[in-house]
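The complex appears here minus one protein chain, its other protein chains still in place.
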């Protein structure tokens, strides 16, 4: 497999840099050819040069117009994803797009239509599907050896609360945090969510009330295949990034636990002490980000199906909206209620 | 502490025998003085004689009328509990009563009034509060060292489905299985449930539909102290009795895992194999039953507060009714909706 | 199995009382008929009466002469075991004898000859064989499914040092502590020890040097079946009773870990905290003592082979002597060197 995919990254903030490093160092058949950021600055420029990138732009259009570039990573601010996605599709570039495509379902559908018309590949950035622990649980369930899924459980807690400025623009806990878990339950169950009941509480920081948001949440789910499920979230677990899943099936249960910082255990008169989960997503999902980029390179090179399709990008947004509506109205919301 | 409490057991089926054995062998300050069962037979008689019991009756009244007997264990069929409880109270006996006191809240209140009037002790048989693993989690939370509870999670799955004849008369999964977990969340959180959303599914055995019952259930809970919670149940986990709890608090998480059959681990080319959880409640809660009977003996001897009061017996019945109503009507039910 | 074995206990110190309680309460087909202790006192008498024992003696001969008594438990001080064993055999009583039979191999052989001549059952008190975790490892190895054993490892550490007065009369760490592990490696490997290299160190308490004893020891072993092994001991682990075994075989490894006080786990910013191993042998081997007494009752009732024979009682004493010699002389000692 000696052919190389030349890739341009649009948006070189934290997540863009992360993908850039992986493409440059850890994905053999990818070549980081160009980067663009509307706020391109000297720090970004130095970073890109350090990776050997020569095409460094302010305007993403320069990437779209470059016939040498075969694919793009859309890593800009969330509200710009859909428009850039449409432009990239029209330029016939294959697309890796960070989540969410957009918060407006109509806009997402427009973007997906553009992709379909262009016939390009699209992979949405739900990186947790590439985590070895989650993938293993899903693969066992998907193999059918455990029988039908009955109960799908996801624990998903951030180590510490994000800054209030961030939370205020995040769209609320369901659209911001739980959206990853909505993708995860679809991935694990192999089925679609049909009903949502969401409750939330303010337990960590009273200031979050100004945004009508919560910091602690539990979401109850029904699936089309008869399974039922639950997700619990906290914006401040304190002990690290708690990312566990569990699928109880006909023949028993499949679950995983967190990757720990190390395996050392200290036993003394006072008790037994061991390490915490890896601190946050950069630590826990480090390899998953590499594997995600590798997977994207593979679908381009081998012309295979995307492992995280545009539809996979759309559905969690819808479920998050149902959850938000459920919490606000204090009732169960069917997905069919949402005009799509 | 040389004084001994002379106890009569009413109802010598499976659970009555279990308590009888514990009182006879494992609770130093208890003396099993008498047993009564309206269906007394030679097998029960032989069992009682084997324990050195001389007073073996058909009629519970013979126990109530015996001035030597200070306390009774009500272990008869569920629908008879409340009436026997009233009679025992009127006879001024201290009372250990198996759960549930009754399925009718009015009847429970009548019974509790009789207890209060008589001034006798009452302990209700929610045995899981005496399990060392659950008690430890609760004690840590109750100590306040973890801060306020945010999320309370209970996993509670039976190893194999009970016979259909049993299920048909059980009152439904919430009244039969989840009732223990409703007690557990009150115990763990130190707070009262205010709202319930319950969903269920038939995943194990279609025959259960004839009773409008389910075999898989998840219940979402809100508590008066601001915490939120979730319970998941299955009537057939397959891998044993899965009884885990978790309380996420201000400063982190406290959780437990199952007691296993043994700690042996086999590592081969095929993978790593270890033992299952203890099979069912007789194995898992063996010591908890002893400790429960010891606790009852202690409150009688030391004239202290009951660790599981009549009110603790009442509330899970109410929550179970709210859960049943929630599932039937497909909506969140507030506890205040139930006319009590 | 309605027949009952009437048993007399000789020696009602700590270990005699432990067996007495188990025989009285937890072994259905045993009846504690008599107790004898050359230092019988009112505290022992009260204890025995509490168990319903009527025959309470100073002189063990009264037990040997009682035709109603079928079996004895020899629980007296170590140096008296062999003589009492001989007297019991001559009186045609079946015998459970606490370890060690004697420290003098010649004396042990005399005692075993008396047992053989009398044709009575003898079970030696190596209680760890009845621990569910150790038994499971041994059963897996003995089943042959893992292939031939290659490496046998035993970790065996006491929680805190015994009093110096005890240590001074204990015969040294190999005869006192490691002797249990010498039995364990024979049990696990299904083979005989052929060579021993023992090293020791004084790491805990310098006062032990007055007895030419050590508090930390490692013993290297060769077995007749080609396996090799190692035991490590400490007189003061600090974190509880550390009792782990591991057998590496052709097809992989079988190992166990300690039973913990409970399974609760606390996760905070500071780390993850869990419970220690059960504190000492009374806690860890509680059920093993019951199962040991049950096993003895079974061999008497069913006329089957002893699970811990006189030979099993002899061999660890020999191995301990080889270990002592090895440490003293700073060289490997073959078992054949010891004149037996």
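In this document, chain identifiers A, B and C correspond to the written order of the chains, with residue numbering beginning at 1 in each.
Following the convention adopted for this analysis, contacts are C-beta pairs under 8 Å (C-beta built on N, C-alpha and C of every residue); 3 or more make two chains touch, one makes a residue touch a chain.
Note that the coordinates shown come from a computational prediction; the quantities given were computed from them, not determined experimentally.
Novice: Which listed residue (C:171, C:252 or C:307) would be found touching the missing chain in the intact complex?
Specialist: C:252
Novice: One chain isn't shown here. Among C:140, C:218 or C:260, which residue touches it?
Specialist: Once the missing chain is taken into account, the touching residue is C:218.
Novice: Looking at the full complex, which residue from C:45, C:148, C:286 or C:325 touches the chain that isn't shown here?
Specialist: In the full complex, the listed residue that touches the missing chain is C:148.
Novice: Check the options C:76, C:178 or C:197 and report the residue that touches the missing chain.
Specialist: C:197
Novice: If you put the missing chain back, which residues of subunit A would it touch?
Specialist: 25-26, 132-133, 136-137, 140, 146, 251-259, 261-269, 275
Novice: Write the list of subunit C residues that the hidden chain touches.
Specialist: 148, 150-151, 153, 157, 195, 197, 199-204, 216-218, 220, 222, 226-230, 232, 234, 237-239, 242, 248, 250-253, 330-332
Novice: Provide the residue numbers of subunit B that touch the chain removed from this figure.
Specialist: The missing chain touches subunit B at positions 237-240, 242, 267-269, 271-277.
Going forward, only the chains that are shown with their structure count from here on.
Novice: Please state the rotation angle, between 0 and 180 degrees and to the nearest 5, that superposes the Cα atoms of subunit A on subunit C.
Specialist: That rotation is 180 degrees, given to the nearest 5.
Novice: Express in whole angstrom the distance between the two chain centres, defined as the mean CA positions of subunit B and subunit C.
Specialist: 39
Novice: Which positions in subunit B are in touch with at least two other chains?
Specialist: Within subunit B, the residues that touch at least two other chains are 251-253.
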